[in-house]
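Only one protein chain is missing; all other protein chains are in place.
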Amino acid sequence: MTEDMAVWLYAVTPEPAPAGLTELTGVLGAPVRVVRASGLAAVVSSVSRAEVGEEPLRRNLEDLDWLAATATGHDAVVGAVTSSATAVPVRIATVYHGDDRVRDVLTEHRTAFAATVDLLAGRTEWGVKAYAASNHSDESADVPGDAPAGTSGGAPGDVPGDAPGSGAPGGGQRSGTAYLLRRRAQLRARETADHLAARDADRVHTELGSLAVAVRRHPPQHSRLTGTRANMVLNAAYLVDDARAEHFATAVTELDARGPLLHLYLTGPWPPYSFSRIAEVTT
Amino acid sequence: MTAPEPRPPLPLADRLDSDPENLERDLVALVLTIVELLRQLMERQALRRVEDPALTDERIERIGLTLMRLDERMTELCDHFGLDRDDLNIDLGPLGRLL
Partner (left out) sequence: MTTPTPGGSASPELTGSRNHEPANLADVLERVLDKGLVVAGDIQVNLLDIELLTIKLRLVIASLETAREVGIDWWEHDPWLTGDHKLERENRQLRDRLAELEGDGDRRSLESPRRTSARADAPEREEARHD
């Protein structure tokens, strides 16, 4: 192992590791290989410290392009492993100084890894996202008042209604008051809609959770990444027995069709990232 | 084998967008988002205040007209910069969206 290389970890799986791993290409174009200890196999790549040393890593993680490419590459290897064996996925940028260090980690945490493998065996992670169906385009935006902006006139700082000739007292409701009433009604309607959507999301989560052996709720996603303005009210991961996976998928479809308030989306199957926390973790 | 040279980090401006026109638009959108945040905060506070029975109709009307003018002004500003008012927002990650 040369001084300028580090070891990037993808996943840990019990021996014997599945065949074919060494044909894979991992992050930064590096080949994939296996490091073994204590009955466990660590799936790794050797990568240059120039990319994953502490300083460059911190910089690179803030570079969305680098992050996207690396995340995808990492996930591809992890997915390849979990598709043919039970494996514990590791998050990106888990880097070690050398193979010996990797072996140390395998040995040190062998009990915890074994326990996690037990939890994950024969199970798969599925993701469900729910968006509130309401759109808020009826709000605010163009709300022309009864009196056009110029009527109250004057420089900023004038108190509207006190300038001579402004603010018609006659006729139906005065425009400022009407505006306030309209806005209040709109905001209340939106609060109600948000509340109902959140309540429905909770119900969906509970119902789907009853079909899973473990659940994990994630925060709503960055709108810049999802590319949509819609309000995400549920973002959850479910660990489901493989034998029940089809039943789970059907339940999602049914729940989607049931309520007008939410749109549900199923993603998966995923490597069980959301359920891979092992009991002993060194920080 | 020598290690490859690490790439210098991109300046923040480039990270926002590589196209200068889009960059300017992004900055304007950011500015207007803050303005819109202030407008919304004021509006909500005003809506709470007008529940106060002690406020005169005159006062309520004045508050309403001010807010209405602000709302119209926001629309004008967005139109002027070619931005969709519904698009104004900032995603603060774990804190959710600003608006």
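Letters A and B mark the chains as written, and numbering starts fresh at 1 in each.
The criterion applied here is as follows: a residue touches a chain if its C-beta (ideal position, glycine included) is under 8 Å from a C-beta of that chain, and two chains touch if they have at least 3 such contacts.
Computed from a predicted model, the values in this text were never measured in an experiment.
Q: Among A:50, A:115, A:133 or A:266, which one touches the chain that has been omitted from the display?
A: A:266
Q: Considering the entire assembly, which residues of chain A contact the chain that has been omitted?
A: 6, 9, 12, 18-21, 23-25, 52-54, 57-58, 61-62, 67-68, 71-72, 74-76, 78-80, 82-97, 101, 105, 109, 120, 123-124, 127, 156-157, 159, 162, 218, 221-222, 225-227, 235, 242-243, 245-246, 249, 266-274, 276-278, 281-283
We take it that only the chains that are shown with their structure count from here on.
Q: In angstrom, rounded to a whole number, how far apart do the mean CA points of chain A and chain B lie?
A: The mean C-alpha positions of chain A and chain B differ by 25 Å.
Q: Would you tell me which residues of chain B are touching chain A in their complex?
A: Touching chain A from chain B are residues 1-6, 9-10, 15, 43-44, 46-47, 50, 57-58, 60-69, 71-73, 75, 85-87, 89, 91, 93-94, 96-97.
Q: In the complex of these two chains, what residues of chain A are touching chain B?
A: 2, 4, 48-51, 56, 59, 62-64, 136-137, 140-145, 147, 149, 152, 159-161, 167, 174-180, 183-184, 187, 219-220, 222-224, 229
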